[in-house]
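A protein chain is absent from this complex, but the other protein chains hold their places.
Chain lettering (A and B) follows the sequence in which the chains are written, and residue indices restart at 1 in each chain.
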Amino acid sequence: MAHIAPEIFNGLILGAFYAVVAIGLSLIMNLTGTINMAHGSFMTLAGYLAFALIGAGTNYWYALAIAPLIAVVIGILMERTMIRPLYRRDPVYSLLLTFGISLIAEEAFRLIWGPNGVPFSPPKVLSGSISLGFTTFPVYRLFIAGALVVIIIALVIFLQHTRYGLRLRAAVQDREMISALGTNTQLLYMINFGLGILIAGIAGVLAAGMLSLNPQSGNSLLMPAFVTVIVGGMGSLYGAIVGGLLIGLAISLTTLYLPAASEISMYVIMAVVLLVRPRGLFGEEGIFG
Amino acid sequence: MSDLLLEAKGVGKHFGGVHAVEDVSLRVHAGSINAIIGPNGAGKTTFFNTLSGFYFPDAGHVSFIGVDVTRAPSYDRVRMGMGRTFQTSSVFPELTVYENLAVGIQSADNLSFRFRTLSRAQRATLDQKVDRLLGFVGLGAVAHRPLAELAHGSQRLCEIAMSLSTDPKLVLLDEPMAGLAQAETSRVVSVIRKLHAELGLTVLFVEHNMRVVLSLAQQITVLDRGRVLAAGTPAEISANAEVREAYIGKEVIEHV
Partner (left out) sequence: MKSIGIWGWVATAILFVLLLLAPQLAPRLHLALTICTDVLLFAIAAMAVNLLLGYTGVLPFGNAAFFGLGAYGAGLSIQNFHVGFITSLAIGTLAGVVGALLIGPFLLRRRGIYFALLMIAFGQVFYFIAYRFTNVTGGEDGMNFTRPALEGFGIHLQDAGFYYAILLIFTLVVAGFWLLVRSPFGRTLVAIKQNEVRARYLGLNTDRFIFVALLISAAIEGLAGACYGLSIMFAYPLLLDWHQSGDIVLMTILGGAGTIFGPLVGAIIYVIGEDILSTALPWWQIPLGALFVACVLGFPKGLLGTALDLLPGRKNRIEPGHDLDFAAPIIADRETTR
């Protein structure tokens, strides 16, 4: 068992990434019906911004805080100008819009930072490894694991236990009622989108140090995040968490034993879950929770 | 005792923690006009939806013509002889009135899943049937105008005609008067009367307009907060104190 401990750990971290990205995607999808194909681009953007900030002399921690915020600003600008006019229309439009944005983004990254990616090393204080008796783990990975857990817990608290989170969940349930009760729905959508991008941004900076940072790196997390949403159940927070971890583990362990099937394993899980429980593991009708 | 066409027994439906409908039973006999009334939020439309297959109930049974249809999909119920209209007219807005009716007729004649165009004879039959429906609701003049261009009243009439296009035995009308102007209301009322009087159809409708309900219906079921409050003839219901308390104003009863 010990020799696969690193794979299990890596699988869980990967899974936590998927869960976090899936939650961000879900927030946007459930409230406004927008499938954000540019979600990966925002992750990559935050990664590159952090890289640029660090290159300009900022320390890692500031970069980790600031880069996602810049991404959020850009994201909200995009939401207000381009996505908002599309809320009334069929989801195909916002899907295509965000797809177009992702094309522009990928090419822009290629133009600015080159097609082959850039090296992004974690700060000195987080480098090196810790020995845990039976195996050693890179400190940075432990840090990421911790950070992701903190993010997930923060999201759970926010969505389940704060007034604002309640309003968000209520809005997903019944948009008309919420606006009749006086909530500014446009503002809600904007903040919701911003929150989704914030999560993506932070995940993007964290991922940059662990996986590679290149024009497509965000997109490689996007597909598993979609699968996580499907497996966990659309609209379910806990589903995203459990689904993400499940898929992360599956991919990690399959890579160890049968590398050719690593990505396919998540689709196999998806197919099985859909056959047995079409709503997803924790799926409910439009309720986030 | 006329045949029991539709029967609901102990139907319940909840959403999350809210019990929209609880232990509701109803019997509809062939050839009758029935109404479901009740204050807002009483669960009328939810109940209606379980009867027609838009929802499946969480408890209880629905049977139609003696067959258990509790979990039957809507299109199967329609093929068995149910027709339905919605509170906000559910039609094909960009098709013409003619085309709206043709979809249902074609479906009833099993010609929808067909890749060859209709033969001349089939076309003629279709035209005939559409014309008959148009005449019944009085929309002949606007047959070739897109439905979205017509007034709400005409759209509602078209919807009623559509519910007839599949040759139903029972027509479920969900607030047929909703959203209509006064003048349009009387047209719809007379069509509903004709459904029963001329076509011999069984009608079950949900309505708020008490004047209409008391003058049209032979049997009334009153729902309040998801449960059946009372059921009976118009006279019985008007006299029922509990019902009056629930929401009927005294003046309306006296006017009838």
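Simple rule for what comes next: a residue touches a chain if its C-beta (ideal position, glycine included) is under 8 Å from a C-beta of that chain, and two chains touch if they have at least 3 such contacts.
Values in this document were obtained by computation on a predicted structure and should not be read as measured data.
Peer 1: Counting contacts across the entire complex, name the shown chains the missing chain touches.
Peer 2: A, B
Peer 1: Which of A:52, A:65 or A:95 touches the chain that is not shown?
Peer 2: A:95
Peer 1: Touching the absent chain in the whole complex: find that residue among A:108, A:170, A:191 or A:211.
Peer 2: A:108
Peer 1: Write the list of chain A residues that the hidden chain touches.
Peer 2: The missing chain touches chain A at positions 29-33, 35, 37, 82, 85-93, 95-97, 99-108, 110-111, 172, 175-176, 223, 226-227, 229-230, 234-235, 260-261, 263-264, 267, 270-271, 274-275, 278-279, 285-286.
Peer 1: I need the residue numbers on chain B that touch the omitted chain, in ascending order.
Peer 2: The missing chain touches chain B at positions 52-56, 73-75, 78-79, 83-84, 86, 90-95, 99, 103-104, 106-108, 111-118, 146, 148, 162-163, 165-166.
In this section, only the chains that are shown with their structure count from here on.
Peer 1: I'd like to verify one number: the distance from the centre of chain A to the centre of chain B, where each centre is the average of its C-alpha atoms, in whole angstrom.
Peer 2: Distance between chain centres: 47 Å.
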